[in-house]
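Heads up, one of the protein chains got dropped from this complex, but the rest are sitting where they should.
Chain IDs A, B and C follow the sequence of writing; residue 1 opens each chain.
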Amino acid sequence: MQLLAANQVAIERGERRLLAGVDLSVSSGDIWQLVGANGVGKTSLLRAVGGLARLGVAGEITRHGTMLYLGHHAALKHNLSALDNLRFHPACDVICSDEDIISALAAVALAGYEDRPIGALSAGQQRRVALARLVLSSASLWLLDEPFTALDVDGCAWLEERIKQHVAAEGAVIFTSHQPSRFGELQQNLDLAAYVV
Amino acid sequence: MYFESLAAAWYMDGHGFYVWLAYALTAIPLCFMVWLPLKRMRQHWRWIQAEQRRQAAATATEAGI
Amino acid sequence: MWTIIHKMGSPPWFFRISGVLVRWLLPITVMLLVCGALWGLLVAPPDFRQGNSYRIIYIHVPSAVVALAGYYVMAFAGAVSLIWRIKMADVTMRAAAPVGAVLTAIALVTGAIWGKPTWGTWWVWDARITSMLILLFLYLGVVALFEAYENKTAAARACAVLSLVGTVNIPIIYKSVDWWYSLHQPASIKFTGESAIDASMLYPLLLMIVAFYCLFAVAVLLNMRAELTWQHREAGWLRQIVSGA
Partner (left out) sequence: MSYSKTSIWQPMSSEVASLSIWGAFARQFMRHCKSLVGSPADAINPLLFFFMVVTLFPLGLGPDPQRLAGMAPGILWVVALLSSLMVSAKLFASDYEDGSLEQLAMAPYPLAVLVMGEVAAHWIATGVLLALVSPVFATMLGLSSAALPTLVASLMLGTLSLTLIGAVGSALTVSIRRGGLLLSLLIIPLNVPVLIFGTTAVSEAVIDGNTVSWLALLGGLALGSLALLPLAIGAALRVSLDN
């Protein structure tokens, strides 16, 4: 099933043109990595694909199914507990019970941390609270911007495993990362250098 | 003309200062309002001409080589 | 209708038409302004109550009228930019804001100068002057917001939203200031009713209002042309015009 079709997408920021003529078709089971040097427009493309960036985006983007976006910022309130942060998550994509959230937190190795305010957690732990959404959400297409940053080796392994599970369950993932081909055969690369104006 | 002489028009029965001041303070910004975009336009125009000359020079040297 | 909108959105077409328009409109405007000013200053009879100081009306009222209309022009351009996403509307909005702000400032300054001989003080919290002051803030808000954004496409969007909110608010602001003033109006200040204005005074006023409208149009067009020149400095059509001239 096709989840996303981008046809001849061009992106400009202000007066600066970044990319032009990007074609991308994502179907369930796909893992796409956006490849390119710093400043080439990986994040801009990801945001355009998700519908976050609208100004200066030309071309046709068709989206089927629900999306989950995970950006540089974790969207967590520092004075709320991990449990509350996930319960009242601003993306409001699912209703989940407290047990679901607690087991999701346990899945990212944060069992017992559910009542701690986010501000009391370390940067890596905060990152993992954000990743717990990958367990809770029912979205079919994941848009992950640099998901492997600030994660330890175990965390990276878990995330890789989770992404593989997701695509096995008819989902799809588009992510940006500096490390080349984490998923080997499973993943496809979109090299943005080819579309730079 | 309502006034008998230019001096009378200047004096305006004591109100001349206010009236002429108001007109002067209007005229100055109005002139600027028209002049500033014209000046900007001329600057951009020159920039483009200079750029064209540079490009022409570049293609000329390339052809020479 | 659609073809006209489409054509107006095309910079080369606009650039050509506006060039012709400005060439004719600018001399006409200057002529109208000079004629109107001379008529108002020298020919029209003095007001029986205020004497000659009323002659400031010939710049005060036109600038105030056009400043207010200018806000609606700006907001309309903003609405067009929001709905149809035409870049030319952004340029129009950006060009109109500073012109409107200058006209509002002129209306305020001339109003203050008029106040001195009439009421004996430079500044009075009169309903109309106060409304103009608020209009100036609204204009300055749009100009400042545009300058504050780094991404100018986003800046135009933000200004469009702001000017639309402002447009809805302007009648409310004017009405509320009116009520506020009528509640607090000091008895010592009296106004000459505008309905009583004599034809010999009215004609130069109408002439000046027309002249100020023309001036607004010329200034906006000139600003737009300067802005377009910069935006399309790399474009072939503009380079042809420049090298052809």
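Keep this in mind: a residue touches a chain if its C-beta (ideal position, glycine included) is under 8 Å from a C-beta of that chain, and two chains touch if they have at least 3 such contacts.
All figures in this text were calculated on a predicted structure; none of them were measured in a lab.
Asks: I'd like to know which visible chains would be in contact with the absent chain if the whole complex were considered.
Replies: So, taking every chain into account, the missing one touches A, C.
Asks: Write down which of A:A106, A:A150 or A:L186 is the residue touching the left-out chain.
Replies: Checking the options A:A106, A:A150 or A:L186, the one contacting the hidden chain is A:A106.
Asks: Considering the whole complex, which of A:A20, A:L52, A:A150 or A:L186 touches the chain not shown?
Replies: For the chain that is not drawn, the touching residue is A:L52.
Asks: One chain isn't shown here. Among A:E15, A:E161 or A:D191, which residue touches it?
Replies: A:E161
Asks: Given the full complex, what residues of chain A touch the hidden partner chain?
Replies: 50-56, 66-69, 71-80, 84, 88-97, 100, 104, 106-110, 117, 135-138, 154-155, 157-158, 161, 165-166, 168-169
Asks: Which chain C residues touch the hidden chain?
Replies: Residue positions of chain C that touch the missing chain: 82, 134-135, 137-138, 140-141, 144-145, 148-151, 153-155, 157-158, 161-162, 164-166, 168-169, 172-173, 175-177, 179-180, 183.
In this text, only the chains that are shown with their structure count from here on.
Asks: Mind pulling the residue numbers of chain C that touch at least two other chains?
Replies: none
Asks: Within the complex, which stretch of chain C touches chain A?
Replies: Residues 150-154, 157, 231.
Asks: Contact residues on chain A for chain C in the complex?
Replies: Residues 12-15, 55-56.
Asks: Going by the contact rule set out above, which residues of chain C touch chain B in the complex?
Replies: 26, 33, 37, 41-46, 51-53, 55-56, 59-60, 63, 99, 102, 105-106, 109-110, 113-114, 116-117, 215, 218-219, 222-223, 225-226, 229-230, 233, 238-239, 242-243
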